[in-house]
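Every protein chain of the complex appears in place save one, which is left out.
For reference, chains read A and B in written order, and residue numbers begin at 1 within each chain.
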Amino acid sequence: MPRWVKVADETELDEQLAVEVEGKRVALFRLGDGVYALDDICSHEYSLLSEGEIWDDEVYCPKHGSRFEIRSGKVRSLPAFSPVTTHPVKVEDGSIFVEISE
Amino acid sequence: MSGPIQTNVETLRVRAGELFDAMEWPTPSEEEWRRTDLGRFPFDDYQVDDERSASTTILEDWSGRDLFPESEFAAAARFEAGVCVGASGLDSLGESGAILALSNEDVRDLGDELPGPGANAFEKMLETTLGRIDNRVEAWHYRGELHGAVLYVPAGVEIATPVLLDFSEKGQMALTAPHVFVILESGASVQLIVSLTTSESDRLLCNSGIHASVAEGARLELLVIDDLGSETTHFAHRRATVDRDARFTQFEAHLGGSLVKSRSEAELAGAGSEAYLNGVFFGDNGAHLDIRSVQTHLAPHTTSRSLYKGVVAGSARTIYQGLIEIDEEATQADAYLTNNNLVLDDGARSDSIPSLKIRTNEVKCSHGSTTGRIDQAALFYLMSRGFTRDAAQSTIIEGYFEDVAKRGGPLAIASVMGAITRRLAGRAA
Partner (left out) sequence: MSTQTPSIEIEDYKHGFSDPDRSVFKTRKGLDEDVVRAISDLKGEPEWMKTFRLRALKTFYKKSMPNWGADLSNVNFDDIYYYAKPEGEQQRNWDDVPDDIKKTFDRIGVPEAERKFLAGVGAQYDSEVVYHNIRADLEQQGVIFCDPETAVREHPDLVREYFGTVIPFGDNKLAALNSAVWSGGSFVYVPKGVEVDIPLQAYFRINLESFGQFERTLIIADEGSFVHYIEGCTAPVYATDSLHSAVVEIIAKPGARVRYSTIQNWSGDIYNLVTKRAIAYEDATVEWVDGNIGSKRTMKYPSIYLMGEGAHGEVLSIAFSGKGQEQDTGGKVVHLADNTTSVITSKSISKGGGIASYRGLVKVEKGVRNVKSRVVCDALILDDQSQSNTYPYMEIDSDDVSVEHEARVSQISEDQLFYLMSRGMSEEEASAMIVNGFLDPLVKQLPMEYAVELNRLIELEMEGSVG
């Protein structure tokens, strides 16, 4: 049963924020058209996307520079070759929720 | 009789404690710990069980026959939860001048009991041990409540039958530090078996150490069998220093455990010395096994060989790091290392990192590594003979491991193959 879990107040998120949802690290991003959530850990090696640079709606992994499309999690450059998982996000009443499926 | 040893176990403990306080836990930025990330390991959750009394010794006669029904041992001792609960053969061992010290008091008094060269060798070994501590986990071991034994064999004495030390560690969230020191004087020889077991239900951290000093012309055969429950974490620190024309042979088995990080080092310090390191490791379910062997050549005309075979299954991960290091002075060194890995399931992970650091040209040195799955032809052949797939696979794996175990002699085979067969049967069920 999928359910929504609050991960942060809206005011906590500028451009990007690292949160934890039931032990899983998730990175939140604010783009022009809303808030998005990706697995925080790069699909290539252990590194946090929440600490990466954001350019043109892509996040650049701080360890080896792999680029991921924030909206879709698609990988756009080596050395990563697998996408990162996206998570549905909703913002309601000043809180940010991420959907977790059991 | 010599006086109390300057550097004794207590000194080692205190100074290791100082090192421990000064260091941080190892991180993946250090090459040797790159693949075993202790970042979230709950070190503080494990405690020494205070109720144990470490100094009471020898309650009963224990011959070791319940483990090895068909063997004779020169001496045997069994430890349960850090306490020696039974032993045998100490007196008859003593007749040859050899000593097996099993309690903290006995170890402390060793300084008085060991003859001059033996005492010096012991002291030197403790100093070397201290000098080599290069990570906090190892410092943690030496500063802890060690329980275990010191085995001393005087010059020229050849112990005909093996010595057996059995450690059965127990406890919930317990921290234990079993340790064995072995001192062989020149021309001495002995076979020592160290067995370490933990049960399935016990969740504990075992930080173990074995350190051997093999003097000129001496021969030590060491069998170390670790058969661990799936909630056990094990850090193992093993080193042998091998002097002129001496020989050291080790067979180690790493079976089970949830997190195992082990380093076995053979240091060829004297000309003409030889070291043979053989090992097997088996990781299943979600286990993480990080096994390291080091062959260090410091003197001329030295020989070393390593053969490590592993099997990884389920979602386990095994890492083998093997190093051969040949110093400038170690001319005419002859060193070889082989690592074979069998991957049984997709998603099981095997890392193999054999390395060489060579600083002189007059050497013969090579290494080889293979990783792959079970030979399909052999599998189909057995199945065509009526074996089920699982039985065929088990048979092949047993043969694969036995190839290494036989280098440890019949006792190695006897001790390890049973455990392996049991684990393989458990998989098929």
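In the analysis below, a contact is a pair of C-beta atoms (placed from the backbone, for glycine too) under 8 Å apart; a residue touches a chain by one contact, two chains touch by 3 or more.
A quick note: this is a predicted structure, and the numbers were derived from the prediction, not measured.
Asks: Given the contact definition stated above, which residue among B:Ala76, B:Val153, B:Ala287 or B:Val363 touches the chain not shown here?
Replies: The one listed residue touching the chain not shown is B:Val363.
Asks: So which of B:Glu18, B:Glu31 or B:Glu200 would be touching the chain we can't see?
Replies: Of all options in B:Glu18, B:Glu31 or B:Glu200, contact with the hidden chain holds for B:Glu31.
Asks: Where does chain B touch the missing chain, residue by residue?
Replies: Touch with the absent chain occurs at residues 29, 31, 328, 331, 341, 343-373.
Asks: Footprint of the hidden chain on chain A, which residues?
Replies: 53, 55, 60-67, 76-79, 81
Everything below uses one rule, namely that only the chains that are shown with their structure count from here on.
Asks: Quick one: report the Å distance separating chain A from chain B, using the average Cα coordinate of each chain.
Replies: So the centre of chain A lies 45 Å away from the centre of chain B.
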